[in-house]
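Right after this comes subunit A.
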Amino acid sequence: MKLEIRGLTKRFGSFTANDHIDLTIEPGEIHCLLGENGAGKSTLMNMLYGLLEPTEGEVLLDGEPVTFETPGDAMAAGIGMVHQHFMLVPVFTVAENVMLGREQTRGAGLLDRKAAADLVRELSGRYHLAVNPDALVEDLPVGVQQRVEILKALAGGAQVLILDEPTAVLTPQEIDELMGIMRELKEQGTSIIFITHKLREVKAIGDRISVIRRGKVVGTAKPTASEAELAELMVGRSVNLTVDKAHVTSGTTVLEARNITVVDPRGHQVVKDVSFEARAGEVLGIAGVQGNGQTELIKSLLGLVRPDAGEIWLDGKDISKHGPLQSLEDGIGYIPEDRSHDGYVGSFSVRENLVLDLFRNDEFSSGLALKLDAIAANARDRIAEFDIRTESADSPVSSLSGGNQQKVVVAREFSRPLKVLIASQPTRGVDVGSIEFIHKRIIEERDRGTAVIIVSTELDEIFALSDRIAVMYDGRIVGTVSPDIKREDIGLMMAGAHEPVSGGAA
Partner candidate 1 sequence: MRKTARIAAVATIAALSLAACGERPTDEPETATETPTATETEPAEQFPDFKACMVSDSGGFDDKSFNQTSHAGLEAAAEKLGVQTAEVESQSPSEFDDNIAEMVSQGCNSITTVGFLLGDATLKSAKKNKDISYSIVDFAYEKAPANVKGLTFNTAEPSFLAGYLAAAKSETGVVGTFGGLNIPTVTIFMTGFHQGVQRYNEDNGADVKVIGWDPAKPKAGSFTNDFESKTIGQQTAEEMITQGADVIFPVAGPAGLGGLQAAQDNDAWGIWVDTDGCVSAEEYCDILLTSVVKGMDVAVEQAITDAASGTFSNELYVGTLENGGVSLAEFGPNADVDDELAAELEELKAGIIDGSITVG
Partner candidate 2 sequence: MSEQTTAPKAEKEPEEQAPARARDLTSWLPTLVDSIAAVVLALVVGAVLIVFSTPRVIESLSYVFSYPLDFFEYALVAVWDGYRALFTGSMGSLGAWERTLERAAPLVCAGLGVSLAFRSGLFNIGAQGQMLLGALVAGYIGFSWDLPVGLHALVALAGALVAGGLWGAMAGVLKARTGAHEVITTIMLNYVGRFVMLYFLGKEALQRPDSDNLLSPPPADSARFPELGSLHIGVLLAVLAALAVWWLLERSTLGFEMRAVGANPDASRTAGMSVAKVYVLAMTLAGVLAGLAATMQVLGKGDSLTDQVAGTVGFDAITVALLGRATPLGTVLAGLLFGALSAGGLAMQGAAGVPPELAQVLQALIVLFVAAPALVRGIFRIRGKGEGSGVMATGWGA
């Protein structure tokens, strides 16, 4: 089925989210829609899927103009969509989820579960989507849940499949598997619209790439285009994908962890006897696959989790028993790994979030009273300094794009003198332009003499920023190496192997 979009426009009040978008998706094509967060990709797809009504323009299927008032209309016409946040009932089985909304019954209103299970088996056989129809969705890993979503769309007869940021929630292995599935679907004649902002992925899988910026299609590219070219199209200026940083000689030890052990509420030792030191003017990268104790380790550094054994020293002072408030006052800056969970208050304005841990300072309050003028001035300065894209300082942070939300957190942590900066996944879910900016600021902070600790599961990020790399596996630091080490070697360490001899220990 050939899908054409002609002059599709969507306005929200005075804001134009999509401005005369023209796209053609050929049958059996993987068409990548590349754009930064907030560029208008999702608005476009929501119009295609009947969730939003276009202000102008039309959609043609095989040359026939169509209008969708509801997602049901779109599905009936053969358009399926997999949202990033899955729309599955966790306590239902795969088969039940797939048949949801088109329940087949046998006589007397009994659900025909067997037919549904058979359908799932048939589809998963045809497209090589291994899923057990009788498994409960809540028991399945995220990657498999996504397959269920794809199955649902296929069961609805989808010939054009929209995948909205499908890789954001997946592990690297799961991403590889998804790409395999996409190729399989393509071979069977299904067209795929693949929405993402990750350059590597579009190059790996795309047949054609359309780049959207600020609601407009700004260009199309072939997958052979270089990442730098694509990034430039996407951001609208040339982007530096590597971090410029001078080599520095590291200074004195600022923060020292001695034999930290953390036991989680279920009684498992999640951090096991970890020791390291962070030095002034140096970035210590903590690499590791998600869930190997990094989260708990850095929480214990701030005092959010009390270590069950071990000591934490800051500038020659034992801070093991300090809570977050004291740790912040001691000069620890903290960028949590899940910003929406721990980093900001979504319903609070940008202005308020920028002083979330600073409002007690004399600068922003006297006695009980907040100094609103000072808080507003601070917001003005930070928004300008960190290029936070927001309608106003009054907008709730939840209305910002991921990159800008992260900039709010980063700006806040950088607005007081720091001895140590602890940043966990500082660029997760952040667009290219913002990644570049945040990385630059982290290096600037290092150059100012701050001891920086970066926790990341993305090796690219670890290599780009670190002066030394500690690798965590199963709650331990299995080795500390220099960033000259080979990617494969560090990959082995992340899987539990010990420090390679050739690695050049730091």
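By our rule, a contact is a pair of C-beta atoms (placed from the backbone, for glycine too) under 8 Å apart; a residue touches a chain by one contact, two chains touch by 3 or more; residues count from 1.
Behind the choice of candidates: all candidates are chains of the complex that A comes from, given by their letters.
Values in this document were obtained by computation on a predicted structure and should not be read as measured data.
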- Name the candidate, out of 1 or 2, that touches subunit A somewhere in the complex. 2
- If you look only at subunit A, which of its residues touch candidate 2 in the complex? 12-13, 15, 17, 37-43, 46, 51-53, 70-72, 75, 83-90, 100-101, 164-165, 168, 302, 304, 323-325, 327-329, 334, 336, 340-348, 352, 356-357, 359-360, 365, 368-370, 372, 398-402, 405, 429
